[in-house]
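Following this message is one structure expressed as C-alpha cells.
Every protein chain except one is present and positioned as in the full complex.
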Amino acid sequence: MKFYQKEIQLEPFNRGFHLITRIILNQFEEIGNIEVGQLQVFIKHTSASLTINENADSSVRTDFENYFNRIVPDNNDYFTHTLEGTDDMPAHIKASVLSSSIQIPITNGKLNLGTWQGIFLCEHRNYGGSRRLVLTAFGI
Amino acid sequence: MKFYQKEIQLEPFNRGFHLITRIILNQFEEIGNIEVGQLQVFIKHTSASLTINENADSSVRTDFENYFNRIVPDNNDYFTHTLEGTDDMPAHIKASVLSSSIQIPITNGKLNLGTWQGIFLCEHRNYGGSRRLVLTAFGI
Partner (left out) sequence: MKFYQKEIQLEPFNRGFHLITRIILNQFEEIGNIEVGQLQVFIKHTSASLTINENADSSVRTDFENYFNRIVPDNNDYFTHTLEGTDDMPAHIKASVLSSSIQIPITNGKLNLGTWQGIFLCEHRNYGGSRRLVLTAFGI
C-alpha cells in the first residue's frame, strides 16, 4: 500500500474557470509510483471549488462562468451574508454546487481520465488570492 | 494500512443547513490514529445531503436554505413524484446537486480542512427525522 500527500499553493487566478491538470501532475510525480489507485484533490476554501470538465475548448470554461453567474447572481437581494462583498455569498453557493474535492482513478501510474477530461479550478471570488490544495494519492 | 468504519445516527434536524463537524469528530476518534489518509462521510438517504462550506457565520447557512428553495421550489407544477409531499421531489434534486458523500484529507491525525471549512448536514425535508451516516477513515 502506498500513500502520498502534498499540500500545494496555486498562483492567484482571476474569477472564472481554469484548467489546472498540468499544474497538479507537475507537482505530484508520486502518482507515477501507483499501479492501481486513486487521486484526491481537495481545496481548502469555501469560495473556490474543483470540478472535472472539458479540457480542449476554452469556450466551455467561459460558458461555465456565464452560466453560474446567472444561476447564482451577485447582488441577490435576499442574501444576508453580505459583509465580505456581493461576490462572497454567491461564491459559497457555487463552491457547494460544484465541489471541494475531486477523486480520479489512477491506472498504471497515470490519471485514468477520459480523453476530454481535465481538472478545473473554479475561482468564484473577484480577488480570491492564492488557493491551497491538498493532493492525496494512494493505491498499490 | 488502517481502515476504520462506523455507522452513526444523528438527532433529527430541522429543514435547513446545519454544522456537524464537531458531532462527527466526537464520534470517530479513530481519525487521530491516521497520519496520512482520508475521511469519507456518507449519508444513507436521498432527501438529505452533505457539503463543505463556511463554518463561522450562520447567515451563510440561512442564505443556502433560501437560495436552494428558490432554485428548486416546492410546488413545482411539472413534478410527477408528489405522493410523499411537495417537499419530497425538491429534496431529491437538492440532494444530488449537493452530494451524498464528502471526502476530506487526514493529516497528522486531524481533518485537513481550511480555517473556514466545516461539514454541513443539509436537511431538505420538512420532517426528515433521524439520518444515518457511514464514517469511513483510512490511511497509514
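By written order: A and B. Residues from 1 in each chain.
Please note the rule applied: a residue touches a chain if its C-beta (ideal position, glycine included) is under 8 Å from a C-beta of that chain, and two chains touch if they have at least 3 such contacts.
A quick note: this is a predicted structure, and the numbers were derived from the prediction, not measured.
Chemist: From the list B:Gln9, B:Asn33, B:Thr46 or B:Asn75, pick the residue that touches the absent chain.
Modeler: Of these options, the touching residue for the absent chain is B:Thr46.
Chemist: Where does chain B touch the missing chain, residue by residue?
Modeler: 1, 3-5, 7, 40, 42-46, 71-72, 76, 78-81, 83, 89, 92-93, 95-97, 99-101, 103, 132, 134, 136, 138
Chemist: Over the whole complex, note the residues of chain A touching the chain we left out.
Modeler: So the residues of chain A touching the unseen chain are 1, 36-38, 51-54, 57, 59-60, 62-64, 66-67, 71, 97-99, 102-105, 107, 112-117, 120, 139-140.
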